[in-house]
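Omission of a single protein chain aside, the complex is shown with its protein chains in their original locations.
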Amino acid sequence: MNRVQTEDFDVSAEIKNLVKQRSDIGAVVTFSGLVRDVTLTLEHYAGMTERELTKIEAEANARWDLQAVTIIHRVGTLAPADNIVLVITAAAHRKDAFEAAEFLMDYLKTRAPLWKREGDTWVEAKSSDDDAAERWK
Amino acid sequence: MNRVQTEDFDVSAEIKNLVKQRSDIGAVVTFSGLVRDVTLTLEHYAGMTERELTKIEAEANARWDLQAVTIIHRVGTLAPADNIVLVITAAAHRKDAFEAAEFLMDYLKTRAPLWKREGDTWVEAKSSDDDAAERWK
Amino acid sequence: MKVLYFASLRQKIGKQEENVTPPDNVRDVAGLIDWLTTRGPEYAAAFENKKVVRAAIDQEHAKLDAALGRPHEVAFFPPVTGG
Partner (left out) sequence: MKVLYFASLRQKIGKQEENVTPPDNVRDVAGLIDWLTTRGPEYAAAFENKKVVRAAIDQEHAKLDAALGRPHEVAFFPPVTGG
């Protein structure tokens, strides 16, 4: 499940949505990305972002034994310490949940069409993010 | 911060406790371990468990650039889908938060003096957990 | 076809999207960039450094040498910085 939204998200509520009444999930990993120190505005390519998130999620499901995945990305203007992005992976075993969550973040950072602006200045892409994505090839 | 308790925990509340009003945290990773399919009873060595968790936390802080760590382990009788353990790591960058959370779980699984019982049968230790802990040496 | 611009490219070109009809000899993404560049200095500025221009054809990432085909929409943007 993935969505792009301006509203904040609640990690516990999203875990509950995903675990529900299932009893075969042994490991849940969440990654929350937060705004550091500045005010950010996030712009995205509506339609393509959702498509890319769905593709990234499918890729993770093909590579790891996962029971559920949630990806939520916020857009709009965000203040310091605000949530930006949430990835949740649920699996029987922790190795799958951890690796898939890292993979999802690395791919999202290099493929999902979103751009951050700090005041009038567009944030530059980091080569360290390209390197991080490269290791899953 | 770490604690051993019979009560459940709330992931969002624990993240909030840890992030508070700070604006230098860019990445928060949580790991929740859940009971799969059976009813479990957890016994522990009170006193030593807290000491081990403190040592494991210190070891993670020495190895990665972390801003905060939370470890909560439940004891007592737990039903299917109940939470067992929570690890949270907060860092400026996601690589530190992800690696430290994996490390904490691997070390906790092989060092913290807790034992699971399923009915009358004690759960056996897994060699895969020893292997997972071994890679951090 | 519809052409969309995002982030710094949108700001430099001064519009979010437009409908264009490139000539038949425009066959790939790089060709479309070259043709757009002839439309004014704001395009030339936006596309000055092709190394930092990314493209998508019908909402799928596309390389500069990707064949255009008959797309519904083509988008241009800088390297992504979400997450």
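Each chain carries a letter (A, B and C) given by its place in the written order, and its residues are counted from 1.
Everything that follows uses one rule, which is that a contact is a pair of C-beta atoms (placed from the backbone, for glycine too) under 8 Å apart; a residue touches a chain by one contact, two chains touch by 3 or more.
Since this is a predicted model, take the numbers as computed values, not measurements.
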Visible chains that the absent chain touches, using the contact criterion stated earlier: B
Hidden partner chain, touching residue among B:A27, B:I84 or B:A101: B:I84
Contact with the hidden chain (one of B:A13, B:A58, B:A79 or B:V123): B:V123
Those residues of chain B which, in the complete complex, touch the missing chain: 33, 42-45, 47-49, 51, 73, 84-85, 105, 108-117, 122-125, 129
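As a convention for this text, only the chains that are shown with their structure count from here on.
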Most widely separated chain from chain C, with each centre as the mean of CA atoms: B
Distance between the centres, which are taken as Cα means, of chain C and chain B, whole angstrom: 48
Intercentroid distance (Cα basis), chain C paired with chain A, Å: 27
Of all residues in chain A, the ones touching two or more other chains: 33, 105
